[in-house]
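Only one protein chain is missing from this complex, and each of the others stays in its spot.
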Amino acid sequence: MTAGDRPLDRDEWVDGNEAAGILQEIFTMDITTARGRCAGCGRVAPMAETRVYDHAPGLVVRCPDCDAVLLTVIRAPDRAFLATTGLTYLEVALPESATSGFTGA
Amino acid sequence: MARAAVQRRLTWQPATVAQVRTETESARSIVLDVPGWPGHVTGQHVDVRLTAEDGYAAQRSYSVASAPELDRLELTVQRVPDGEVSPYLADVAEAGDQLEIRGPVGGYFTWRPEAVEPVLLVAGGSGIVPLMSMIRGRAAANSRVPFRLVYSARTPDDVIYAQELSRRVRDDRGLDVAFAYTRGTPAGWPRPPGRLDAALLAEVGWPADFIPAVYICGPTGFVEAAANLLVAQGHEPQRIKTERFGPTGDREAAA
């Protein structure tokens, strides 16, 4: 065994493009083009550029800079569990429309 | 492809193998008939699900290789020695067999024929597949956008679509293809076998000030290396789109 507290050289991940199917199943729109902000290090980048560990009980999406878990998806036969644990936001492109003004008094 | 524009819930659809074609010793193309298939945007992929008689199911993701088409698509699958789905697709499937697909999915690593900027495609191994869809889609849409493909393969025998690429270089105006071999070259090849390097990319790619759209697809290490070389040559990171197939460049990933 070699010394050092570092990960193996072998990379077990694929990139966020791989998660397109399972995320679209939940969101009914493509989420890989959405930009997410990492709660750990503040990196903002398209979800397609994240690291996806899918040899796992669920899908684990991690930040490519700091390895923090951004989101997980567990797919049961009849439902899915989505946890956006490490995202402070997801920025999703939408068709242009007038934004509403302040609500309340 | 009007139907593709409609947002709809992603569901599994039955697909029938219409034809299989051997591409290399380890890769096959599989043409699928999918009634109601809405077409795709080049670069997108599909999820494939196989179910055994006892109910055991396995699911993987594969890039679409063909140009967008209604009711039909083509995948190219490289056999992964320890794989579960790819050996079936690369060795067993034959015309008439049924499987399930869902998609198309992925909106990031995509090229649309409306785009006008020059395109640089960089493929490592089976990473050629979604890039071939772009090349085929460009021709099908009669786009004249200049395309350059740099294709890194182990040896000439490992090049997928070799004949079609040489035909297209002749017939598709504005398409250039350069090969880089990592293990073995044809006789008399000007460069010794080796990794894709800065000199070759500078020679056959677009200068950064042409502001090309860049698509890199292949094994993780290859993609990272190619992207770093291009950024060092002045390409804007935002103009470089990447798709990494994992450590071995396969798509045997999704569990």
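What to note about this one:
Just so it is clear, A and B label the chains in written order, and each chain counts residues from 1 on its own.
One rule holds for everything that comes next: contacts are C-beta pairs under 8 Å (C-beta built on N, C-alpha and C of every residue); 3 or more make two chains touch, one makes a residue touch a chain.
The rule we apply is simple: contacts and distances are computed from a predicted model.
Per the UniProt record, the absent chain's protein name among "Molybdopterin-binding protein", "ATP synthase subunit a", "Probable membrane transporter protein" or "Ferrous iron transport protein B" is "Molybdopterin-binding protein". In the whole complex the chain that is left out makes contact with A, B.
Remark: the omitted chain is touched by one listed residue; of B:D54, B:E114, B:D171 or B:D209 this is B:D54. As for the chain not pictured, it touches chain A at residues 1-8, 10, 12, 53, 55-58, 60, 62, 67, 69, 72, 74, 76, 79-81, 83, 85. The omitted chain makes contact with chain B at the following residues, 12, 14, 49-58, 82, 84, 88, 92-93, 97-100, 255.
The definition used in the following text is that only the chains that are shown with their structure count from here on.
Centroids of chain A and chain B (each the mean of its C-alpha atoms) stand 23 Å apart.
For chain B in complex with chain A, the residues that touch the partner chain are 7-10, 45-47, 61, 102-103, 105-109, 220-221, 241-247, 253-255. Here chain A touches chain B in the complex through residues 10-18, 20-22, 24-25, 28-30, 32-33, 46-49, 54-56, going by the rule given at the top.
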